[in-house]
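Report on one structure; see the data block that follows.
A single protein chain has been omitted; all remaining protein chains appear in their positions.
The first chain written gets the first letter, and so on, giving A, B, C, D and E; residue counts start at 1 in each chain.
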Amino acid sequence: MQLTNRSKQVSNKEMTLMERAYLPAIATGLAITLKHFFAKKVTIQYPEVKRYLGPVFRGRHILKRDEDGKERCTACGLCAVACPAEAISMVAAERIKGEENLYREEKYAAVYEVNMLRCIFCGLCEEACPKQAVYLRHDEFIPVFSDRDQVIWGKDLLVEDMNNRYTREAWTKEEARALDNKRANGEVTNVVPRAIP
Amino acid sequence: MELTEFVIKTITIFVVFVLTLVIAMYSTWGERKVAGFIQDRMGPNRAGPGGLLQPLADAGKMFFKEDFIPALANKWLFIAGPSLAMLTALLASAVIPFGSTFKWDGHEVVLQGVESNIGILYVFGVVALGVYGIMVGGWASNNKFSLLGAIRAASQNISYEVAMGLSLIAILMMSSSLSLGEIVSQQHGGNWNIFYQPLGFIIFITCSFAECNRVPFDLPECETELVGGYHTEYGSMKLGFYLFAEYINMFVSSAIISVLYFGGYNYPGMDWVYNQLTAALGSETGHNVATLIGTAVFFGKALFFIFFYMWVRWTIPRFRYDQLMNLGWKKLIPLAIFNIIITGAATLFLKPLITAWLN
Amino acid sequence: MKEVTIAEAPQGHSGSGFFATSFDEAIGLARSYSLWPLPFATSCCGIEFMATMGAHYDISRFGSERPSFSPRQADLLMVMGTIAKKMAPVVKQVYLQMAEPRWVLAVGACASSGGIFDTYSVLQGIDRIIPVDCYVPGCPPRPEQIIDGLMHIQYLAQNEKLRRRNTDEYQHLLASYNIQ
Amino acid sequence: MNPSLSFFYFLSFLTILSALMVILSRNPIHSVLYLILTFFTLSGHYILLNAQFLAAVNIIVYAGAIMVLFLFVIMFLNIKQDHEEARTNISKIAGAIVGGTVFVILFGAYRKSVVPSYDPNQFDSQVGMIESLGQLLFRDYLLPFELASILLLVAMVGAVMLGKREIGERHF
Amino acid sequence: MLSNQEVAEELLGKFGDQVYDFDEPYGLLTLSTTREDIIPVLEFLKDHKVFQINFLTDLTGIHYPDSPGKEFMVVYHAHSFIHNFRIRIKVSIAEADIHIPTATGLYACANWMERETFDFFGILFDGHPNLIRILNIEEMDYFPMRREYPLEDATREDKIDALFGR
């Protein structure tokens, strides 16, 4: 039966004499593998050499602070709602006087916890955050855990360290697109060096 | 028996034994490295420089792994299986001629465990027994996958032994001797049997693949079908023995291939080298150095064939059981018989003709 | 003939202090570089395990490229992918069939905690049925993270006393999982 | 006692022991394994008799091939131990009588027979070697040899015919 | 090319008012029929000389707890490759009498799809050769896809449910 005019018979089951004789095909195979034997190895020696993770890689979570070191998160809970794994939980609190240098908005997350074993790194929280507070770092991933007690990460691990700030080329996809366009047009040339291709 | 002779023999046997073991041990490392290199990977390189301590790590791990015997298994035979496999594998290396002779203080020592006038038959007998280890172990495990593996191994080994023996007969007809030492010395220089017996060589190497249970004939243990085949239930050093036995078998068959078809320790121009060496170093030392070179050549050949085994393993797919049997009985055996006829005809008619023509 | 000399030693059952610490260390090292994994791959993480085995990441560098599908021969149970409640007894049985010393690596969110599949049919983490030595987060984790997990197990193997598996503590741990 | 004589006694002891174990052990697999051991010790005897070729062939053919098939078949059938009970007393008694009779006959034959001695000075050490064996087989006894091979061929063809019969298929 | 109209008319002509509720959501001919007629309808479509709707694409169940007497619905999607024509047939059944004839006689692929539907909803396919659970464990004593049963595993501990109306 034929439904379209696009079909194409591909399977040829007739063997030629050469194919019947086993040895030519085996010799071809051996030649191919021998070629690979002497080829350059592609292996990335991981713990010593790290692979470039891509500009938008979704790795470890971070709660950004703004330039003055104030936490951006306002505990609106959109990330928690957007999380398909229900891995994020938080407790909101009102900012009191004297804390203006700590929190940017009047409301802040007193507790912000991510269950790192539940998290599926889908990036929906980053997308949902209206305050650009939560990000998935593109340069780092979560380490392995040896114990169940370590897996819920609180603010102590999530909030950005001001001495070692996390930077990115572009914070939103729109910025990334604009940057990419500029780069494609040759307007930006500071190509970030890559670890490995 | 004279005491010195006894001591010399003991030392020779011990050296042969140790050499076989070390080569088998490093074959496991080699296999992993070769597999890695063929597949564009690095292979083990963390345990020691270049992963050279990998076999020791494996051995160390296996010795200290829990020694487990399944509850429903037949205890004695479960232990006997790997022991038999190891035993038969090691036995075969006794008659391999590793080199010509060592001269020392008037003694002349043959670099061979046992010089026997039925050497090749001995190898054959031992190889024929090799299947018992697998069968007994596979049966004793009381596991269907193991049993299937054992049964496959048994039928495969028996079938391919026939073709192997027939392919050998051509060689025996040419050399009219069963002694491996004799066969080697007949191939003096570059006069290797491979030039006279290419077909026999192909049959023999195919069968040796089957005898060692290597791809494309690794049906007794093929992972994707039978989990681990006959050694599914084996852990710790018992498994180690099985794996080890496989590599020893591989070394032995590589050695036998190089002895039978590639002249063992012979190489082209060895007479010239011998004369140069004896002239330069004196008859005794020169002779010994020449022997050493010959032994090195022999090991080079054997190692190449070990590499060849691995190379093939990581290249081609494996047969199905019935195809394997078809190949063995319907293709290789007739071919081997044909080879015998050709050889017989050639020795009877062609040889006198050529000799007459040459004269 | 290294093997033969080792084989003559009793297997760590004799009195304490029999083995020098350096011997423990040597065996630990040996074990750590010969962790044969049993890839219990059920879903997505199994595909990433293929990548880990592949040429780019190559776990054979750690001596672990020989996957032992028979639990008797494996040292490391790598549970990769969702373990449904239907599968749970199988996982447990495989664990029981493994010979000591055995380690368990839970790869990925599903195996570690159930991940997004907080459902009636999915086991919420394999540590409910078998003891887990190391959890690898991610859904699926990158091969780098799987290698991290493997290296963590190597670290555990190196620092484990030969007799740890006979201690009361360990027996107690197993007993808490109803494993004797 | 010289070494080869003591070796002979040791081998004989082993042979008899393993032969006994063949019939005494309850597990058929064990029986087969003991039988293989018996063949081994017999090969040892051949070697003592300076018949290396026979020794090797004995191992290759009997231990290496035929017994593998035996083992193969037994593994497939997997005769369990509970079949022991099926043996009635009658079969045991019959077995004892047959075995005893054979033993008595053998013993009688041994008593009557004269064991020829040999003269060490005239002993031809090459008598068991492959060359003389070949001379015997292919010159003096060529006809019996060929007849035996034809017989074997017929048996083989018959076995294939019998074994290959599948359901709904008749060859004869 | 086959039009929805043609097929609908043919079906109406053959089965009369046993086929009803014709609709075309997003261009796909949808109709309902009764439990007694579903197999004849499928058979008619399959054996029809012109239509040749001989491929059962999909079979599934739906639970409507709020419509009494029609709590469950079995939906068949069939396909004619020749005409590239799809049709959707629905059958409503009541919870009290949760039976429907099996389509395994017509389509081999219906076997597992019906088992799945049974597994999820408890719909009994009469005449099915092997109507046992397929995806869930045998020991399960409820039908998880019915809307009254919870999704979550009751033993999960690491979640705060009070959060933002989850």
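Observations, loosely collected:
Please note the rule applied: contacts are C-beta pairs under 8 Å (C-beta built on N, C-alpha and C of every residue); 3 or more make two chains touch, one makes a residue touch a chain.
Keep this in mind: contacts and distances are computed from a predicted model.
The listed options are "NADH-quinone oxidoreductase subunit D", "Monovalent cation/H(+) antiporter subunit G", "Cytochrome c biogenesis heme-transporting ATPase CcmA" or "Polysulfide reductase chain A", and the UniProt record of the chain not shown names that protein "NADH-quinone oxidoreductase subunit D". Within the full complex, the residue among C:71, C:101 or C:137 touching the omitted chain is C:71. When the full complex is taken into account, the listed residue touching the unshown chain is B:38, out of B:38, B:210 or B:303. The chain not shown here touches chain A at positions 1-4, 6-13, 15, 19-22, 25-26, 28-29, 32-33, 36, 42, 53-58, 78, 81-82, 84-85, 120-124, 127-128, 130, 132, 136, 138, 171-174, 176-177, 180, 183-184. Where chain B meets the chain that is not shown, the touching residues are 35, 38-41, 70, 142-145, 147-148, 215-216, 218, 222-227, 232-233, 314-323. For chain C, the list of residues touching the undisplayed chain reads 39-44, 46-48, 50-51, 53-56, 67, 69-72, 81-90, 92-94, 97, 116-117, 119-122, 128-129, 139-140, 142, 176-178.
The rule we apply is simple: only the chains that are shown with their structure count from here on.
Counting C-beta pairs in contact, the chain pair with the highest total is B-C. Here the chain at the heart of the structure, going by C-alpha means, is C. Mean C-alpha positions place chain C and chain E at a centre distance of 45 Å. As a whole-number value, the distance joining the C-alpha centres of chain A and chain C reads 27 Å.
Residue positions of chain C touching 2 or more other chains: 55, 58, 61, 113-114, 118.
In chain E, the positions touching at least two other chains are 158-159. Considering their complex, residues 1-3, 6-7, 11-12, 26-27, 29-34, 54-55, 58, 60-63, 65-70, 72-73, 75, 99-101, 162, 165 of chain C touch chain B. Those residues of chain A whose C-beta lies close enough to touch chain B in the complex are 23, 26, 29-30, 32-34, 36-37, 39, 41-43, 45.
Residue ranges on chain C touching chain A, taken from their complex, read 55-58, 61, 109, 112-116, 118, 125, 127, 133-139, 141-145, 147-149, 151-152, 156.
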